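Attaching a single structure in structure tokens format; questions to follow.
Of the protein chains in this complex, all but one are displayed in their positions.
Now for chain A:
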Amino acid sequence: MRSIQVLRYLPEESPQPFLQSFQVPVTDSTSVLDALNYIKESLDPTLSFRWSCRMAICGSCGVMVNGIPKLGCKDFLRNYPNDLIIEPLAHLPVERDLVVNMDSFLRHLEAVKPYLIEGKNAADSSQPNRQTPAQMARYQQFANCINCGLCYAACPQFGLNPEFTGPAAIALAHRYNLDSRDSGKAQRMAPLNSKNGVWSCTFVGFCSEVCPKGVDPAAAVNQGKVESAKSMLIQLFSGRAIGGAGQ
């Protein structure tokens, strides 16, 4: 058995969040999520947190572990021989205990249209939309994002300005911009070029450190700056709208 602390927030009981200690059984393979599930099943059924797959696929169980964004299922108690404090993801409004409101992240994600947009690059709809391994290699790394939001909890720029489009949304915009089957780059460049787009990033780079899938969103955001600069220059010399550049 060992002691862990969880930041509780029960708005009907107290307007302030408070730390609560729990004693949980621990082995070498006990994950943070296992500990939370033990608390809910055996100690306090009122504890609220999100989880689903237990294997770093669904991206639901993001929490702050000793102040660092982690997936509960991919982080183990054995890594924390001393204190262990579990808190809700930073920079997002907390609804209850470890449950955060992801609306602002989802709004940013929606704004960059993270899906294939048909156009001149799409094949005839009666034909399969083929792609070579080399074409796929250009974006594959950025396609591994599971929308867990850890990068938003790691990003101080998002913490200071929630209107910043943020690491995951920009990484996914970049992923589709790099896709040979996509024709939507012009539509995505508008939000990326804006004040709250790629230029709000100062390359702190912590988003890429905490990403559980190795996506490297900081690289995507800063490659986006190169694209944004290109589209601005093209606009300057051709007089076309920013969104129309870079095609």
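One rule holds for everything that comes next: a residue touches a chain if its C-beta (ideal position, glycine included) is under 8 Å from a C-beta of that chain, and two chains touch if they have at least 3 such contacts; residues count from 1.
The working rule: contacts and distances are computed from a predicted model.
One chain of this complex is left out of the view, and of "Aldehyde dehydrogenase family protein", "Fumarate reductase subunit C", "ECF RNA polymerase sigma factor SigW" or "Paraquat-inducible protein A", the protein name its UniProt record gives is "Fumarate reductase subunit C". Residue-level contact of chain A with the missing chain is found at 9, 11, 15, 17, 67-68, 90-95, 101, 134, 137, 156, 159-160, 202-206, 209, 216, 218-219, 222-223, 225-226.
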